[in-house]
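Missing here is one protein chain; the remaining ones are kept as they sit in the complex.
Letters A, B and C mark the chains as written, and numbering starts fresh at 1 in each.
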């Protein structure tokens, strides 16, 4: 991963971790399930956003390089697998 | 799209269309909503499967060609946009 | 389904069907895959919106009636199954 992308991803991971600790406290304090669910939806949304940033970096670096080096089948195969996995 | 992919996609579209006509009849006949919803989920699943086939073809052809021709920014940008759109 | 919901759902189904015919023509005319995919995403989005309307009606009628008649296990069980199915 490019250094600036990695820094961004690590910041987002720290934020997601803090968000998840908040969810844990809500569950321990027996908060209303509907309110807890709204927070876990937000956590998933934050993870998806972070995934987009990683995928963006991956496409612009590894995929472009892989194809220029003739490793089309490998890098394209990985993308197809990822997409199928993301929608499972 | 490669001819065999296109034929596959058109067959799937005909199947999805038939499935959707079945959903319409269920709604007209006032079938139980839960049963209708199970069918619309299946229709969406079939569309997702068809999308995977189109994306697979796109990656193996246009994306590889585009990168080999130096149009990295265009083809990668399109993929990033598509992924963001698929998750919206 | 309540008559006004059913009418709304049938209108949406007709619109979705027309959208899908447009997708078929795009595939037959060998349009760019990225543009076809954007349209199939929109079709799925339209189906999801229609599902929300059906679910809304179902919750306000069958689920409320079922619980008031003591059929909690049935109507709640169906919702849990639907949710699991929607996320598969």
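The criterion applied here is as follows: a contact is a pair of C-beta atoms (placed from the backbone, for glycine too) under 8 Å apart; a residue touches a chain by one contact, two chains touch by 3 or more.
Here the structure is a predicted model, which is why all the values come from computation and not from measurement.
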Among the chains present, which touch the one that was left out?
-> A, C
Considering the whole complex rather than only what is displayed, give the residues of subunit C touching the chain that is not shown.
-> 48, 52, 55-56, 59-60, 63-64, 67-68, 72, 76, 79-80, 83-84, 87
Hidden partner chain, residues of subunit A it touches | 1, 6, 9-10, 13, 16-17, 20-21, 23-24, 27-28, 30, 32-34, 36-38, 40-41, 43-45, 47-48, 50-51, 54-55, 57-58, 62, 78, 82, 85-86, 88
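FYI, only the chains that are shown with their structure count from here on.
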Considering only which chains touch which, label the overall pattern as line, ring, star, complete or other.
-> line
Highest contact count belongs to the pair B-C
Let me have the rounded angstrom distance from the C-alpha centre of subunit A over to the C-alpha centre of subunit B, please.
-> 23
Averaged-CA centre spacing for the pair subunit C and subunit A, given as whole angstrom | 28
Return the residues of subunit A touching two or more other chains; collapse runs of consecutive numbers into ranges.
-> none
